[in-house]
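In this view, the complex is presented without one of its protein chains, the others remaining in place.
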Amino acid sequence: MLRVGIVGASGYTGSELIRFLIGHPEQVKIECITSRTLAEQKLADIQPNLRGFTDLVFEDLDIEKVSEKVDIAFLGLPHGAAMDYAPGFIKNDVKVIDFSADYRIREVGTYEEYYQKHVSSHLIPMAVYGLPEMYREDIKDAKLVANPGCYPTGAILAILPALKAGLVGSDEIIIDSKSGISGAGKTPKEVTHLPNRLGNFTAYNIASHRHQPEIEQEIAVASGQDIKVCFVPHLVPMTRGILTTAYVKLSRDISDSELLGIYMDYYKDEPFVRVLEGKEIPQTQAVRGSNFCDIGMKVVSKNNMAIFISAIDNLTKGASGQALQNMNIIAGFDETAGLQIAGLMP
Amino acid sequence: MLRVGIVGASGYTGSELIRFLIGHPEQVKIECITSRTLAEQKLADIQPNLRGFTDLVFEDLDIEKVSEKVDIAFLGLPHGAAMDYAPGFIKNDVKVIDFSADYRIREVGTYEEYYQKHVSSHLIPMAVYGLPEMYREDIKDAKLVANPGCYPTGAILAILPALKAGLVGSDEIIIDSKSGISGAGKTPKEVTHLPNRLGNFTAYNIASHRHQPEIEQEIAVASGQDIKVCFVPHLVPMTRGILTTAYVKLSRDISDSELLGIYMDYYKDEPFVRVLEGKEIPQTQAVRGSNFCDIGMKVVSKNNMAIFISAIDNLTKGASGQALQNMNIIAGFDETAGLQIAGLMP
Amino acid sequence: MLRVGIVGASGYTGSELIRFLIGHPEQVKIECITSRTLAEQKLADIQPNLRGFTDLVFEDLDIEKVSEKVDIAFLGLPHGAAMDYAPGFIKNDVKVIDFSADYRIREVGTYEEYYQKHVSSHLIPMAVYGLPEMYREDIKDAKLVANPGCYPTGAILAILPALKAGLVGSDEIIIDSKSGISGAGKTPKEVTHLPNRLGNFTAYNIASHRHQPEIEQEIAVASGQDIKVCFVPHLVPMTRGILTTAYVKLSRDISDSELLGIYMDYYKDEPFVRVLEGKEIPQTQAVRGSNFCDIGMKVVSKNNMAIFISAIDNLTKGASGQALQNMNIIAGFDETAGLQIAGLMP
Partner (left out) sequence: MLRVGIVGASGYTGSELIRFLIGHPEQVKIECITSRTLAEQKLADIQPNLRGFTDLVFEDLDIEKVSEKVDIAFLGLPHGAAMDYAPGFIKNDVKVIDFSADYRIREVGTYEEYYQKHVSSHLIPMAVYGLPEMYREDIKDAKLVANPGCYPTGAILAILPALKAGLVGSDEIIIDSKSGISGAGKTPKEVTHLPNRLGNFTAYNIASHRHQPEIEQEIAVASGQDIKVCFVPHLVPMTRGILTTAYVKLSRDISDSELLGIYMDYYKDEPFVRVLEGKEIPQTQAVRGSNFCDIGMKVVSKNNMAIFISAIDNLTKGASGQALQNMNIIAGFDETAGLQIAGLMP
């Protein structure tokens, strides 16, 4: 029996993780969920979709008590808070799967430039970036998994095989991403205010979003090169989903079918990446509520360029589904356990 | 091993049923899916959410061939077409779960007034109305299940305990329902054209919708009285979900807590009806993609009236989930098998 | 030259009013807009749709200074704040058009039951309920106009001719209303949080909404009878619009055409009420951004009932358009000045 706890479970990542854990076929038990603001409230009262599935009650966080009860702690805390709590769990031999950015960036200076002062940077070297398609072997033995950001997940998976195959022919990549509003979290704010968003489309944090250095870091790992990313995120009037359109200069002539072949081959054993054949184009609805990343591509010979498009659900493959995938890897379970759910379409 | 086929599988009911069957834990096999228009096409090409889950290919309908392969045939055909095909399956000892209205209305004259000439009305007497909360025992042995309409499912479940308890104090009930657009089906038409619907709300078929006699029929069964329903459906700019607001004159004084108690008691063993406590009000999102019907209520003493509100997913409890529930009952499986999925929220 | 000011102009009612005033063909000048939170900010920076149309800058509210500058003050303040400020303007001979509920309810006890302690109830007798279709003559000379609530506007207009014609045959009316989210205002909160609303439909404040006594009050005026309203509002995943479905027992047999004739006749001179002929059903999109109220109806002989449906834009006829209509009446302008704008469709 694997015992898990969710620390900071009041947000979307918490409830989404629980939605999957409820249907998990292996021996997993949610021992506790914590939330300062919701302590003593029933989860099912807050998330009425879970009524009838769970009697879980939020409790206040006590690291020592939680550490006694669980083998793995998922940290659903904001950036800057996770770094306060992770050391305690690690010290108590509890493995940590952290949703925040606190251990994703390997250069503490870069982290501090985009986020804030780091108070437990000594843990960064032991953290494994939780993208199974890149780091599966390392995740198996990880004590601290830095679960990737939603945009980086979609962006990296879209171009990873091209990077590995040496197809990128310039020192920069343009990544134009479009995200549903749930990415902004569960707390009402200007950016999530329905009249501000419905019937509206806009960009934000142009070439200055915190996920840009995260994408650049992993591109460097995958390609062995320094490649500058120009990343522009946009807000789509929908709840879930990220579509990423990546524009890449090619290092050589290549046909659509050869490129497709490279992708099919690269991802052939990946349970959650679906490379689309023919002329199919990814759409976010096809992955809604599921852990899949759908990828399509097209060569534009005239411009010596390839366009890669990926679709993920930002709350699932972009957060909680990927976290559960990491848990399965750590626990030695079937990697797809609890995640064999098709997207909700329509 | 239970062998099933889906006849007329190209629509939303077909793909939704397959989404659930894919995760069904019991021994069920989809032997065939038929569609005239999509014959020889792969299901996963039409429903990209199902990529990686199934190799099913649509085939043209041949009743004899299908009858050899399956124990139960789900009919996802339009009203008026189901009545052509059901007799052949019944003759071949294949059990039928029919999504159409063709066998729901017991009075053939009423059916023909609202729909069209009936060509296999001799089967109506053997048909069981597939609402497990009313007809579970009959469904167990049914050869032909008339799966309920989406609006009737939400409306009947909202008022059933009140009817049974003799709380309805007049000969009429007002039912004001609001449905997502997927209820209009998969074929593009004026009513589903996005610019006609987004940012728009309207009513349609005022007091003349085909589901009105279906609701009246089952209310008569439940109450033993003739009660006239005034039913007004509305279109909500969303894909899934029906919220029903029913206004019922009371036969006697009753408190909120007594009324709630009656409902809690009536539905206490129902796996897919959730009676909301306290001041909670049903919302369609809490049941999206799931087979639940959430019910709330309030007594308005001043008006000697009670208001009942139910929320269902029209494609799930209002169609394919309920059909699968019926299949589980017929097959003797756990009634919730394959349906233990929480709503997608947000 | 009519000089106006908007006190509490930071919300939707303020910007919507300015949108209309900008195109007003008569001599009207916006002398000031006030907002405590936005003081010294440019309106066009807050409302980018108004860029290029206005140089207005928010200022802090000083009743004396505003009183010197304006003939009419629109109060866009919250309920409970308007009652603090209106007396000052009235004393300074500035006419007031108040968006809040503070002077709508004639019985101070009822007001205090639904809202809060009233601190300037002495002004209630001089206030005119600003529904031109009922009180046009009184509005002409009003010093204080209580601009109607959004739900009451739609509900009252839907049934007013039937009330006047003595067609209501019972002592209760059911009003089932459905509103876009902008009715909840400009401040982000749970109820306006996009992931809570998109793809979701629910009811709220069942038979307990503050607009219920307002509707009942005006029904009593129109009909000369005490009629109990059972009012249930719902939230539609769209920004603007209210559709109201009213269920009314009839006092006598009447045909659809006679009923339509009564409505056509009653509203024949009303510039902003459009009675729909034939089988047309109101839809909110047809009035979006405009000051119209579209009304349709159907007799249900079987139930001895009529169903009335109205559509308005809650921010326009339900708030700022109606306020401007009232200003036009007070100023002796063409009542439609600045309001001859068709709905935005699609």
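Going in written order, the chains are labelled A, B and C, and every chain counts its residues from 1.
In this text, a residue touches a chain if its C-beta (ideal position, glycine included) is under 8 Å from a C-beta of that chain, and two chains touch if they have at least 3 such contacts.
Note that this is a predicted model, so its numbers are computed, not measured.
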item	value
Chains in view that touch the one left out, judged over the entire complex	A, B, C
Full-complex contact with the absent chain, from C:31, C:133 or C:294	C:294
Candidates A:100, A:147, A:192 or A:239 - the one touching the absent chain	A:239
Full-complex contact with the absent chain, from B:32, B:50, B:82 or B:238	B:238
Among B:178, B:197, B:211 or B:274, the residue in touch with the chain that has been omitted	B:197
Of C:148, C:199 or C:318, the residue in touch with the unshown chain	C:199
Residues belonging to subunit C that touch the chain removed from view	12, 15, 19, 22-23, 45, 47-53, 182, 198-199, 239-240, 274, 276, 280, 283, 285-290, 292, 294, 340-346
Subunit A, residues in touch with the chain not shown (by the definition above)	172, 174, 176, 178, 180, 195-196, 198-204, 206-207, 228, 230, 232, 234, 236-241, 243, 245, 247, 281-285, 288, 298, 300, 302-303, 305, 307, 309, 311, 346
Interface with the unshown chain - residue positions in subunit B	12, 181-182, 186, 188-190, 192-195, 197-199, 237-239
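The definition used in the following text is that only the chains that are shown with their structure count from here on.
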item	value
Topology of the chain contact graph, where touching chains are joined (line, ring, star, complete, other)	complete
Shared interface numbering between subunit C and subunit B [over half = same, under half = different]	same
Distance from the mean Cα position of subunit C to that of subunit A, given in whole angstrom	46
Euclidean distance of C-alpha centroids - subunit B vs subunit C, Å	39
Touching two or more other chains - residues of subunit A	12, 182, 198-199, 239
